[in-house]
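Just one protein chain is left out here, and the rest sit where they should.
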Amino acid sequence: MKKWLILSLTLMLALTLAACGNNNNNTAGNASNGGASGSPSESPSESASELSGSILATGSTAIQKLVEQAAQKFMDKHSGVSIQVQGGGSGTGLTQVSEGQADIGNSDPFAEEKLDAAKAAELVDHQVAVVAMAAVVNPDVTVDNLTKQQLIDIFTGKVTNWKDVGGADARIQIINRPASSGTRATFEKFALGQKTEDLQGSIQEDSSGTVKKLVSETPGAIGYLALSYLDDKVKPVKYEGVEATEDNVATGAYPIWAYEHMYTKGEPTGAVKAFLDYMLSDEVQHADVVELGYIPTGKMQVKRDAQGNLTK
Amino acid sequence: MAKSYDRLEGKPHLTEEWVGKAYTFVCIMFLVITISSMVYFVASKGLSTFLVNGVNVGDLLTGLKWNPEADIPLFGALPFIFGSFSTSILAAIIAAPLGFCAAVFMVEIAPKFGRKYMQPVIELLAGIPSVVYGFVGLSVIVPFFRDTFPGQGIGIAAGAVVLAVMILPTITTIATDALAALPAGLKEGSYALGSTRYQTISRIVLPTTLPAQMTGIVLGIARAFGEALAVQMVIGNAPHIPHSLFESTSTLTSAITLSMGNTSMGSVHNNALWSLALILMLMTFVFVFIIRMLERRSKL
Partner (left out) sequence: MKAKTVDKIATGVFIGIAAFIVLLLASLLGYILVRGVSHISWQFLTSPPQTIREGGGIGPQLFNSVFLLVLTMIITIPIGIGAGIYMSEYAKPNKMTGFIRLVVEVLSSFPSIIVGLFGLLVFVNFFDFGFSLFSGALALTVFNLPLMVRITEQGLKGVPLSQKEASLALGISKWTTIRSVMLPVALPVILTGTILAAGRIFGEAAALMFTAGMSSPRLDFTNWNPLDAVSPLNPFRPAETLAVHIWKVNSEGIAPDTPEIAAGASAVLVILVLVFNLGARMLGRYVHRKFTATK
């Protein structure tokens, strides 16, 4: 009798939980079936399916989507390989790849900028895409071109009103990134040429979506976004008279861009190497990379090293 | 109910007793070990800023400049500490009177309606995920403040309002329990002397339940202090002490979530963030300590 009660106690708990679980299992199960029938079917005839193993790529949330999307296509081809892509931030990615917890560390900045020299030297850089960014302002702001000096003045707080840089009489509201952000590092390095301090009253958001939302809503706001986030809700401004377009970035005329890196510890082998090669193949570079608003590395007519030196 | 003549043998009895005792003891030890390791890990990480990187404790606690990525990094966490305290205390100031009034309404004015509808409704508030609060805060409260008050809309005021709604259930529930637990004779005596309800509430009920009410408020502040995502979405995150309630500032939690993922383990910046977490943890101890004191007082 008492045993029975205990049993019923456990069962009841298990059932309540399982009932929920089951329901949703089914739901989700249907989903994948439905999805699979709609999407292009997998190619079973692929000869390279002798590849196997599991790959863990972690780090930058900025290229997480790109890597995820490429990984799915790669796994469709090579059913023996499973690739897990995780966020966590560039710092986490570099830490984990350097300590061997992840196979690939995705990062916005060069490893040299985040890790100490000895650790960074062990890592091999694979530049998979170029991300360009533009200074954006609230659509009500009339300014459409800013020089380097004007940007510096704005972001160091010397200029606080749009009328001083050729606009209407309105307060400038800075929407910045946190000091640890790779996006901010890129912007400061190539647009301002110097590091800046966080100003009193400036807003800092880590995520592009929030930056965009705040710039589009806040009167007099200025921020910066990767090109893939631009749409008619915010207004991009020219930098030194140069528009932020893919062509201008490729020729080196527009300087505010950076590589997206995928680091491995030592030279990659096996499935990891195959996947990284795939990332650089035309199949990804001319499809997903472009689709997600990046610029393929192959298109670039200029190169840049970790110190920021530009070479043709 | 107990038909257990089948268990009167001696030996298995003792073994069983021992098994039960051992099992529950292991469970409780698991709890103790978890919290000790938590304290150990957070403390060892948080202290390495001072021990390994040589940052001065006093500088961290009283410094006004937070600039960890500069060539000469500065770690002044006072703006974060200020932000955390001001938002959570302001949230409590908003929520406490509301919670008390709601409790009075539920216990003294309309007990039937209160118990049946109001209480579940308020408990539902507690169930709404903090991400959703932040989302609503960013899309409703921030634009409202931006249009109504001078300033940017985001800031301590927006954070405090979001937090106030979040901690309202905690404060209300504890206030309600305290009011309900009040001996009926106390109130009846007051009524018998001809006092009105308001007089009874303000002269008898409030003073006698004050320690319990305070417990609820401190619990609320503790919860507000540790809330991360909802606050980060509406506070603006500038590492400065703001000039007004509507100017961008940071809290300890928002500073941690903002940069933790971007910094690599072991770097000075990362360690400094762990120090912020350590401050947060120590504050939790302080809150628990205060609550214990209050509880002891309310028992007397």
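First chain written, first letter: the chains are A and B, and each begins at residue 1.
To be clear about the criterion, a residue touches a chain if its C-beta (ideal position, glycine included) is under 8 Å from a C-beta of that chain, and two chains touch if they have at least 3 such contacts.
Computed from a predicted model, the values in this text were never measured in an experiment.
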Sole residue of B:T24, B:N56 or B:T148 that reaches the chain not shown, by the stated touch rule: B:T24
Residue of A:V85, A:A221 or A:V284 in touch with the missing chain, whole complex considered: A:V85
Touch with the omitted chain, as defined above, among B:M214, B:A228, B:L245 or B:L294: B:A228
Sites on chain A contacted by the missing partner chain, in the whole complex: 1-3, 5-6, 9, 12-13, 16-18, 20-21, 24-25, 27-35, 54, 56, 58, 61, 64-65, 68-69, 72, 75, 82-88, 101, 205-210, 228-229, 291-293
Chain B residues that touch the omitted chain in the full complex: 1-2, 4, 7-8, 13-14, 16-17, 19-21, 23-28, 30-32, 34-35, 37-38, 41-42, 45, 97-98, 101-102, 104-106, 108-110, 114, 118, 120-125, 127-132, 135-136, 138, 140, 165, 168, 172, 195-199, 201-202, 219, 222-223, 225-229, 233, 253, 256-257, 260, 265, 274, 277, 280-281, 284-285, 287-288, 291-292
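Following the convention adopted for this analysis, only the chains that are shown with their structure count from here on.
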Separation of chain A from chain B, taking each centre as the mean of its C-alpha atoms, in whole Å: 34
For the chain A and chain B complex, residues of the former touching the latter: 1-2, 61, 87-92, 94-95, 114-115, 173, 178-182, 185, 195, 197-206, 210, 213-214, 217-218
Complex interface listing, chain B residues touching chain A: 3-4, 65-71, 138, 143, 146, 152-154, 233, 236-240, 242-243, 247-248, 250, 258-267, 269-270
